[in-house]
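Here it is, the structure in full.
Missing here: one protein chain of the complex. Every other protein chain is in place.
And now, chain A:
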């Protein structure tokens, strides 16, 4: 700075007085961007991924253009955050939207070829010349939810990892094995205990690892597997799968993404196809979904609005209590202690509150000498959740309100008092409206956050209590927990349908938020 101090520059727009240090920094940053681009390009080039390469080149070019051209000044400030926003928020959302019109999910994961490979592998039977493997059942990640993997040792000692996609060789160095050659551990995989295998017994028995050309590997028991030949094979001329044992033909149904026999029996493994608006229409056509939908929606809105109202009221009340002309004695200690709940990890505190509400040994019952099944009744459960959520959320509102109050000139309230208004009137008619302008965006985002507050419900009541006649929808279920159960629990993952519900939830929240933004003065403030 100061290179041209005192010398007015002829140019009116930006670009004057660029200091040497600034230039050097800029050059470094651009150099870094360029090297990142090259670093990202090399593996894409090796894999001959031209589309990916094109995107990397385009983004790098955009960065250079934005920072070298003297025009588009706002772009220079917006670009870094926006690039990340596009890559990690907008693209996943668009992907989800595009998934919502497909039947993507368990049984409809890959394309048709993968479905055929899975069908053929699943139908393998042991032949006299079958190869036997030593088997260790493992998971990719979490033992309960991660994808199942067979860790296999061939008779010649070679080690493999196999899943529904196929077989990959493992480096012997990444693997530990017992003296018989059976794998006891492998980098990147979690070996399951017998108990964990039993919990997922059906999945283990169903897993077939395709090994190509109509053969596959299946488990026989928990510690052995065999490679056999398929009894069901795909015939191109009829576009169907033929079972050589029974002679049944399963014809490809391109609309449902399934192979179906003449008498309507469908094979389990299908492929992903577009289903149009079917997922959205399920709100109306699927009886289990439609019947519970509106009661859940009502409680969902009540929960989000109630939480927002409670945390706002409590937070504001506390901020007002401490908003005195002379600081209250111990003000900063009060402030720190009141904010403590916010500093505690929320997921842990949710679990803890659940235990405090426990009917048998819960703290609340013990302290109050009661014997109430708090989380067992519809309204006590709802009340409890609201209480817990208020506890978690009020410190934030307290901080925000404290800050916003400081910005409202005290003289305004005092002037109203002099004009004869009561303290309450002065607050309601002068201070509060000014506060609301500042706090509306925060209240709206609080509402939106709580509308989809999965953890608050899942970790406390998990949606319950459930009425006996409708075990799928609980009385504290939010749309998001209800969807989670519908889409991922029970009948296996239905991402397509779950995506449709997500899109729907998003529309509700976005419209509610936009309307309230518009109603408030917050948007006018966006000048």
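As a working rule, contacts are C-beta pairs under 8 Å (C-beta built on N, C-alpha and C of every residue); 3 or more make two chains touch, one makes a residue touch a chain; residues count from 1.
As a convention for this text, contacts and distances are computed from a predicted model.
Engineer: Identify the UniProt protein name of the omitted chain, choosing among "RNA polymerase sigma24 factor", "Glycolate oxidase subunit GlcD", "Carbohydrate ABC transporter membrane protein 2 (CUT1 family)" or "Leucine-binding protein domain-containing protein".
Structural biologist: Its UniProt record gives the name "Carbohydrate ABC transporter membrane protein 2 (CUT1 family)".
Engineer: Per the definition of touch given earlier, which of A:336, A:370 or A:515 contacts the omitted chain?
Structural biologist: The one listed residue touching the chain not shown is A:336.
Engineer: From the list A:84, A:158 or A:370, pick the residue that touches the absent chain.
Structural biologist: Result: among the candidates, A:84 touches the missing chain.
Engineer: With respect to the chain omitted from the figure, which of A:92, A:172, A:212 or A:302 is a touching residue?
Structural biologist: A:92
Engineer: For the full complex, which residue in A:318, A:385, A:457 or A:486 touches the chain that was left out?
Structural biologist: A:318
Engineer: By the contact definition given up top, give the residues of chain A that touch the hidden chain.
Structural biologist: Residues of chain A in contact with the hidden chain: 1-5, 7-9, 14-19, 22, 39-40, 43-44, 47, 49, 52, 73-74, 77-78, 80-82, 84-85, 87-93, 95-96, 99, 140-142, 146, 188, 190, 314, 318, 321-322, 324, 328-329, 332, 334-349, 351-353, 355-356, 361, 363, 367, 391, 394-396, 399-400, 402-404, 406-409, 412, 434-435, 437-439, 441-442, 444-445, 448, 451-452, 454-455, 480, 484, 495, 498-499, 502, 505-506, 509-510, 513-514, 517, 522-523, 525-526.
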